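Every protein chain of the complex appears in place save one, which is left out.
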Amino acid sequence: MKNRGFYIGRFQPYHNGHQSVLERIAEEVDEIVIGVGSAQFSHTVANPFTAGERVMMITRALEGLGCPYYVIPIEDIQRNALWVAHVRSISPPFDRVFTSNPLVVRLFHEQGIDVTSPDMLERHNLSGTEVRRRMIAGERWEELVPAVVAGIIEEIDGVARLQQVTKTD
Amino acid sequence: MKNRGFYIGRFQPYHNGHQSVLERIAEEVDEIVIGVGSAQFSHTVANPFTAGERVMMITRALEGLGCPYYVIPIEDIQRNALWVAHVRSISPPFDRVFTSNPLVVRLFHEQGIDVTSPDMLERHNLSGTEVRRRMIAGERWEELVPAVVAGIIEEIDGVARLQQVTKTD
Amino acid sequence: MKNRGFYIGRFQPYHNGHQSVLERIAEEVDEIVIGVGSAQFSHTVANPFTAGERVMMITRALEGLGCPYYVIPIEDIQRNALWVAHVRSISPPFDRVFTSNPLVVRLFHEQGIDVTSPDMLERHNLSGTEVRRRMIAGERWEELVPAVVAGIIEEIDGVARLQQVTKTD
Amino acid sequence: MKNRGFYIGRFQPYHNGHQSVLERIAEEVDEIVIGVGSAQFSHTVANPFTAGERVMMITRALEGLGCPYYVIPIEDIQRNALWVAHVRSISPPFDRVFTSNPLVVRLFHEQGIDVTSPDMLERHNLSGTEVRRRMIAGERWEELVPAVVAGIIEEIDGVARLQQVTKTD
Amino acid sequence: MKNRGFYIGRFQPYHNGHQSVLERIAEEVDEIVIGVGSAQFSHTVANPFTAGERVMMITRALEGLGCPYYVIPIEDIQRNALWVAHVRSISPPFDRVFTSNPLVVRLFHEQGIDVTSPDMLERHNLSGTEVRRRMIAGERWEELVPAVVAGIIEEIDGVARLQQVTKTD
Partner (left out) sequence: MKNRGFYIGRFQPYHNGHQSVLERIAEEVDEIVIGVGSAQFSHTVANPFTAGERVMMITRALEGLGCPYYVIPIEDIQRNALWVAHVRSISPPFDRVFTSNPLVVRLFHEQGIDVTSPDMLERHNLSGTEVRRRMIAGERWEELVPAVVAGIIEEIDGVARLQQVTKTD
């Protein structure tokens, strides 16, 4: 079996921090499985983009990666004790997990699966929260994401969507 | 097809603000579809009344409206991208939407459906939150709702229910 | 409280048998609550019409009934032991139930609620199954339903829909 | 039928306060049904332990109770109006409820079921929140729970789990 | 950790075949976890009894077993790939599984868990299906179940319930 690594995020939106982590992971594995978490959400302040839009952002941004990858939308289930089995059932098999999320670390750890949380995965200044804050405030956000992602967000009128749903209390 | 308008709220409880908006909508359409949102909730601080109780409040309060209407309980679905399809599947067909909720505006707008958010729909001093606050505080609330609605709330012992569930942290 | 009766069906589609039963119930109660069961289904051989379409059929057909009524879409829940509580939570309160369905009789009976299953509720020659069979076969079905219902079904292209979904194995 | 009492909690974890209440209830009924609420949750700050782990804590701690009891995991349903029916469907029948939770009191009260909220059920200094706070802070918590419960928590590495999931924002 | 065995069934109703299997398992383990499958169903031809009723049948029938046991209602989840994690999350930990159901065997096997399917677990003449058939037909069924189980079924009017729901097509 190929040496396959798993990486998960919500990608709201996909930004340069994700890109740089994935480029580093690509050097360590044969193939990458990218889980698009909270796939069921969209049109909220924290989750403006649909799973389909996020799949497209990731796929486009990684076109030149030189390492095969799978992009898998993953809906939340409300039961942490089942989450690893849930992820495994909709992903191609993987033997390493790359994450710095303590809950994800714990859930895989309790199933006996190896987790890598190296420095490269440390939280950057860059976060989806910051990108969305700039979008809402009307500040410049385009430089924080790959150019193709900025293009997709414009195509789907994403900033206007986020600004509008933010007005709902 | 008749010119049918859609109006949605949680109606916790139905109050004079809803009544005045619906009287204005009644002048612009042949029939009104009234969606009772968050239908699955009851016995909470924000949602004390069951969908059935709210259906009864609305139906009674609108008895003299002079414009046919449908009252449809609508459960939340946790997926905004499916919400318009969800509403359409349990409502008689409608071609206009009346709302001042920015998320609802956005979701219908992305499906190419006309939304009217006129002044008459502006947030009144009057809100369900204020009615419930008075109920909890033991202040006078009856004047904020149609008389028949006050009668229903007394019949179902609604104020005591709200006060009691408020005590739960 | 008013003397209110509850009647439930799937109404796929609403036909003359339903109409005649409801006219009889109207003589015995002050108000009728009509539950539109299996509200979540549509576009199948057994359930071709959406809840919204069925609400519209019933409302139109009963316009001259002379007895107030509520039409409430009711989704299935997969737990019979909760079904009565589910129905009660989304319906205005009722004290009598009219049904000839043995499961519904049992579920209400175990909750101590009076059920009437008189002769008038006996299964007619007329059934939704027969109406749908004729639609699929291209035979005459219009005489089995109220004229306004036939009009709605034509408006929504209902026969073509049923014939097409029937082709799916 | 035996005189059976119902008591519900989340038991995150089961502590001496629960134990003392159950010992008092044991003097008043023939059998006790213990509902393990929010059974679907685990690995969160407020709900670190799985339902299975909590069932084991309770069963072990009550071994010498001298009153037969049932321990039943109960998942939340998001509909308060159905909650009593939900509980009744998965519990052996009971005729008394012991609780000091105002929402639970209300829900049973509206179904005509007797609720006892005596002094013995008053909130102790002792709460699950305090036990978990100490676990997270690395303070002594073992004296707040029965010895067998402390043993189970050590066996499943429970404190480390709680500390780790707490790091997730 | 104790040597704990897991056994699952639907127990519609609990009968002498279950009893004899559990007596044999009791000789091989320190404690037994008994999963009550399809816990969400009741009032159907194949699943007449609620989970609570089944918990009571089992608990009573095993009173003299001499081996500690846990009785855990387990709702179906519609995803086989998550089922083992689901069972584990609501059960005390176990290291052996006793079953002759090929799907259960496979699901545990794929998770690396030992399954025992000895002769003692072979399908008896005795099955829940046969007990229910006799109940529906009005034949003698009492001798197929432990005496306390027959008593519970009479107490809850179980045969009449089954006969009535059978009349629904």
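Letters A, B, C, D and E mark the chains as written, and numbering starts fresh at 1 in each.
FYI, a contact is a pair of C-beta atoms (placed from the backbone, for glycine too) under 8 Å apart; a residue touches a chain by one contact, two chains touch by 3 or more.
These figures come from a predicted structure and were not determined experimentally.
Although it is left out of the displayed model, the omitted chain contacts the following shown chains in the full complex: A, B, C, E. Of the candidate positions A:Arg24, A:Arg88 or A:His109, contact with the hidden chain is made by A:Arg88. Although one chain is not drawn, the whole complex shows that of E:Val45, E:Cys67 or E:Val105 it is E:Val105 that touches it. If you put the hidden chain back, the residue from A:Asp30, A:Asp95 or A:Glu155 that touches it is A:Glu155.
For subunit E, the list of residues touching the undisplayed chain reads 78-81, 101-103, 105-107, 110. By the touch definition given at the top, subunit A reaches the unshown chain through residues 1, 39, 42, 50-53, 55-56, 59, 70-73, 75, 88-93, 155.
Hidden from this view is one chain, which touches subunit B at 79, 81-82, 84-86, 88-89.
Keep in mind that, in the parts below, only the chains that are shown with their structure count from here on.
Between subunit B and subunit D, the least number of touching-chain steps is 1.
If you average the CA atoms of subunit B and of subunit C, the two centres end up 25 Å from each other. Inter-chain centre distance (subunit A to subunit B, centres taken as mean C-alpha positions): 37 Å.
Across the assembly, subunit C contributes residues 79, 81, 88-89 that each touch 2 or more other chains. Chain contacts in this assembly follow no simple pattern; the graph is neither a line, a ring, a star nor complete.
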